[in-house]
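Read the structure below first, then the notes.
Here the complex is missing one protein chain, while the rest keep their positions.
Chain lettering (A, B and C) follows the sequence in which the chains are written, and residue indices restart at 1 in each chain.
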Amino acid sequence: MPYIPHTPNEVEEMLRVIGAESIEELFDEIPQELRIDLEKSTSGLDAIPLGQSEMAVQRLLSEKAMLDGTPLCFAGGGAYEHHIPAALWEVATRGEFYSAYTPYQAEASQGTLQVVYEFQSMIANLTALDVSNASLYDGASGLAEAVLMAVRANRKAKSKRILMPETVSPVYRQVVETIVKNQGITLESIDFEQTSGTINATNLRSQLDNDESFAALVIPQPNYFGSLEEVHQLTDWAHEHGGLVIAQVNPTALALLEAPGSWGEKGADIAVGEAQPLGIPMSSGGPFIGFIACKQQLVRQLPGRIIGRTVDLDGKPGFSLTLQAREQHIRRSKATSNICTNQGLMATAVTLYLSFLGADGLQKVAASCVANTQKLIALLAQRPEFKFPFGKTVFHEFVLELDVPVDTVLERLAQEDVVGGINLAQQQNDAQAIDRHRNQLLICVTETKTDEELQFFSETLIAICSDISSLSQSEGELS
Amino acid sequence: MPYIPHTPNEVEEMLRVIGAESIEELFDEIPQELRIDLEKSTSGLDAIPLGQSEMAVQRLLSEKAMLDGTPLCFAGGGAYEHHIPAALWEVATRGEFYSAYTPYQAEASQGTLQVVYEFQSMIANLTALDVSNASLYDGASGLAEAVLMAVRANRKAKSKRILMPETVSPVYRQVVETIVKNQGITLESIDFEQTSGTINATNLRSQLDNDESFAALVIPQPNYFGSLEEVHQLTDWAHEHGGLVIAQVNPTALALLEAPGSWGEKGADIAVGEAQPLGIPMSSGGPFIGFIACKQQLVRQLPGRIIGRTVDLDGKPGFSLTLQAREQHIRRSKATSNICTNQGLMATAVTLYLSFLGADGLQKVAASCVANTQKLIALLAQRPEFKFPFGKTVFHEFVLELDVPVDTVLERLAQEDVVGGINLAQQQNDAQAIDRHRNQLLICVTETKTDEELQFFSETLIAICSDISSLSQSEGELS
Amino acid sequence: MSKRIIEQQAETLIFELSDQNRRRSSLSPDIDVDKACLELPAHLQRKKKCELPQVGELQVVRHYTRLSQKNFSIDTHFYPLGSCTMKYNPRACNTLAQLPGFTARHPMAHTSMSQGVMSCLFDLQNMLTEATGMQQVSMTPMAGAQGEFAGVAMIKAYHEHNNDSQRNEIIVPDAAHGTNPATAVMCGYKVKEIPTNDQGDIDIEALEKIIGPQTAGIMLTNPSTLGVFERKIKLIADMIHNAGGLLYYDGANLNAILGKVKPGDMGFDVIHMNLHKTFSTPHGGGGPGSGPIGVSKRLQPFLPVPMVGHNEQGYYWISEKELPLSIGRLSAWMGNVGILLRAYIYALLLGRDGMKRVADFATLNANYLLKRLMAADFEMAFPERRASHEFILTLKNEAKKYGTSAMDFAKRLLDYGYHAPTTYFPLLVPECFLIEPTETESKDALDAFVDTLIKIREEAEQSPDLLKEAPFELPVRRLDDVKAARELDLNYYLSEKYFSKDSSQD
Partner (left out) sequence: MSKRIIEQQAETLIFELSDQNRRRSSLSPDIDVDKACLELPAHLQRKKKCELPQVGELQVVRHYTRLSQKNFSIDTHFYPLGSCTMKYNPRACNTLAQLPGFTARHPMAHTSMSQGVMSCLFDLQNMLTEATGMQQVSMTPMAGAQGEFAGVAMIKAYHEHNNDSQRNEIIVPDAAHGTNPATAVMCGYKVKEIPTNDQGDIDIEALEKIIGPQTAGIMLTNPSTLGVFERKIKLIADMIHNAGGLLYYDGANLNAILGKVKPGDMGFDVIHMNLHKTFSTPHGGGGPGSGPIGVSKRLQPFLPVPMVGHNEQGYYWISEKELPLSIGRLSAWMGNVGILLRAYIYALLLGRDGMKRVADFATLNANYLLKRLMAADFEMAFPERRASHEFILTLKNEAKKYGTSAMDFAKRLLDYGYHAPTTYFPLLVPECFLIEPTETESKDALDAFVDTLIKIREEAEQSPDLLKEAPFELPVRRLDDVKAARELDLNYYLSEKYFSKDSSQD
């Protein structure tokens, strides 16, 4: 019996101790009419196959994994391919990390607790903020938690209005909407400059619907288009107007770009983002891990678990869950969030990644992303029909405007086993936005790409686009 | 610096303590003229490339591994494909097992020591013998150690003659020859019956060169052709004639076939074999693991490491290396063998495999091998041109005689991503043996094969053979 | 002379092994950083370099390997943590989910290169639908609590869609998990608590009083967090439905009834599952989890996206375009896909026969443990009831007699190599242990656990300080939680900053 260690004799003996005739009898408090009737197909389990051997399942899964292969990937948009140190997952999936639970019994969980304390410290250092929590589900839902937090925290503004630029990932904006809308919070869009793909920091006020106060301004860096926002100016503007600043940042980029805690005069108040680039495979989008850090004075508004360093009875240092009074299991309906299980194993992976890479290593990865991206840009610039609508000053993503429909191009690239990027128009809901992003492809290049691969990709992309456009021209001529 | 943790400051400080100007100076006792001259290509290291990043090496190795793929495999002959429990290598490659050394410091190595004690017990139980060692390099060299051991142990016969049937794997016989020949030991061949592919147990004596005594008879079970030897009769015959019996056995088969310790009246004296089928991937033939077990009275002749159970100062049970006085590090030139490093990690894997499978599980694997093999035999018997020269009573391998050259067939199968089996003639050295095995293919089927795969293989093999034979016929007709 | 003369050392922090002058390894590309930075506007670049630890590769491996050994885990210890279902995490689920074809897939890869993983997700959706008896399942929620959020948000969307927006209350039993009330509030609801009677059932009269036109719904677990099955569930469902409310099922305890009874058949409108419990995906020291939700017909239009659909062309993503009333997205893409794969593999390995066995043996183990402990004179919260997959022991007598709390028992258990059961939850039972052995533990393990509890009670009688000061055998003794909260030290760099300030003062 898979995963059941009982022998028939033991079952008999156990039933004897219980005083029951059969295991079935142990379910006698469940009303009979509710019970699954294995005979009936409506209340049975027919849609679930019988159990299979590990060998058979291994065969099946291997075939399915093989089907999807390991294509050459130039898509980013929130999920990034980076090299993952070989030692990372071998250590992270050690049984003692993998099969432990949330460290409620601190003395029996010092491993996990110290790892998370180190994680918090690294995130805080990377963002140049004071404190971090033990993780959130992912970057998108993390941004929602940051918004809720800002609304709670900004007692001065007492506003439920959040300024949410359109340079934030559209899926992130959708997730935030889903999560915060039931609490009466409104997300107000801020348009971007058509030439730079960034927020116009100089005449922000004029873009707003009204002059009322707002709880926070969200600033993405780099933004969804890969472009760099004027974070200092934006931060100061928000603070001047009584709003908090939520920095939504890529952690790899933080090796080179100014840390949120150092934006403008006073620094961003909250930094949030997706830590997947730090050692976690793309895996169809999850499990990833959201991180959140803030200034010390906001610590009691942080959602989720927080680990503190303390001492034991003998004065020896140790770690434990702290500030639990914010959490749902103590504070119940008044908790800062309903989050309970977070992304512990991913936090372990991130901690390992940052330890293996170190400050220098992360800088090199980031610099290599920048350099490789510029190489591809240079290669693509050779085709005059290609446009770079938001310029070329980017971190590791940029928008390329094709002269042919992105859909068709991506499909053709898929046939070459290439994930060519993200179709920007497809992610939009309203007609105007779709039109604005027509033919726009969001391309990402990380340190994982060799010069040959960049060459291959640019040649293939150019060839496909030429092919399609000449085809449509000849069709045009024919019709 | 890969794997070097030193900072420049530390190096400086260390040199200061040493009193040297540079690291280079530490090599000043090496005569200058012997030193590698990085300028010179003869005494340089030009043929070795510069160090590469883990990412680059990963890319390279992935490409190489991809090149060889994961074909459908019907070859055996000493290396067998079996399902390996997913948990096995995750546990076996835990750092504490993977990166520990031979358990010289017993107190700091109780993990490894207990595992090996369990390994020894399992091997002894599987072979129905009293004691086992901690492993040998592989089955072939293990057989050589068994031969050396038998010569030392058989004080009565005082003979250096070993009876070595031709039903033992030809590569095993070659390895034994290489290892024992310098000690004046002779291996005398015993021919097999042409109809059964087994040793004729009834008139063995008549097949020998002379009547002189011999140290031991080697009995393979199942033998190289997959056929089953009359082990009881052979064992008794050898014992009657003053020889010891060395059983060379497949451990999976031992779940169903009589254990060496129970062969004939008195049982085999030594059992040896390749434990790779128990949880170790085929990996181009290594690392594998030889096992060896024997009767209690021969224990001091066992080569290699042996672990014993004992107690500590407080009377608590524990484990340590024992009988070290047999080994080279103590007994030096008078040791039972020169073996030092053995196959510890593989012994761990085997112990895990047998623990995961248990007696029942191993029986089921073995039974499934038998059943699948018979299924394939039945499918192949459909082509009248195919012969089964040694019959169909086999464990999980059988010889199939084709009507066309094996070489060509294997090459064509390779194009279909199938490893079709082993070309028996190719393994032989003398012309007569080559002729005797002409067109013979040794095929193996384990529990890993589905009915669809058996069907596919038999159809493909039949199609290829028909194709080749009709081609050669038409060529014959043309010429 | 005491033999034990070496104090177990605290593991140093990774930062203490760091030296910013250490040169880097083979783990990063070789590149001129300054040159690459010329591509970035100077005023947007980082001024103060980050101070991540610079440590050798061996030293990193050693540090975290040693740290890992300081954890209790299923792979090393019996871990009867009630409500958490700490059962064996089959390793096959991990190895197969980590196949490169799965891990390398970008979430936006074209569907033509995603049919493999999409087929797995589709199959899992269907299996979960069947196992829970719901109409449809969406798997994007990333943990139980997010599943709860999605579920309650759907209830809200449903009422709003029906212009029934005076409904502003969610009813929750007093024994409910903290995520239930917290979730209701996140969805903009007021929480109404109802009491439990002395049999562990819901107080029907109290419920009756509380129900009204303002009732949006009720959140229940069944079996409840008290370890007993709510026998009047059908009545409760009717009461709520008749009042126009909906029923939410917290699936944290699904392990107790898998293959035995379906939440859909009990009358629930929406359910979340904790795949990291019932479907044995790893808890990972605190996640990642996965909290798919299933719904009855009326809530189908509101399910969160994406889901996987199937037609002649193959598998495709169901998005807001197909489901305009959807509550929307909960994660950037499809939730914790890697965890869903592990659950899928587990489900294939178990099959419907194995699923039924889960409930059978989880229940057998719990009832056996309950009876053995009762025979040893421990007091149960609900001695007359069948245990579900878990049950509650109360140590109030021991507290009275020996002055030892449930926490003291818990800490002493650690000394004996057992992870403690859940303590002080549910709060309504004094000095309680919520004990969940799970189906993957052997009778031997249960027997040894009983023996140990008996032994600890003897210790409580003879030398209560052994309990009060426990643990002794772990990497640390009992920790000062008050200091942890008062003198917050959450960030090494910050604490060191303060520390160096201090030291510069004297």
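To be clear about the criterion, a residue touches a chain if its C-beta (ideal position, glycine included) is under 8 Å from a C-beta of that chain, and two chains touch if they have at least 3 such contacts.
Not measured: the values here are computed from a predicted model.
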item	value
Touch criterion as defined above, residue of B:L345, B:L380, B:L400 or B:L454 at the omitted chain	B:L345
Missing-chain contacts mapped onto chain C	1-6, 9, 17, 26, 56-59, 61-62, 65-66, 69, 74-77, 87-88, 90-92, 349, 415-417, 440-442, 444, 463, 465-466, 469, 472-473
Touch list for chain A against the chain that is not drawn	1-10, 51-55, 57, 85-87, 90-91, 95-96
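As a convention for this text, only the chains that are shown with their structure count from here on.
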item	value
Chain at maximum distance from chain A, centres defined as averaged CA atoms	B
Between chain B and chain A, distance of the C-alpha-averaged centres to the nearest whole Å	48
Gap in Å, rounded to a whole number, between the CA centres of chain C and chain A	20
Chain C, residues touching no fewer than two other chains	22-25, 27-30, 55, 57, 61, 65, 90, 92, 94, 96
Numbers and ranges of chain B residues touching at least 2 other chains	53-55, 85-86, 90-91, 95
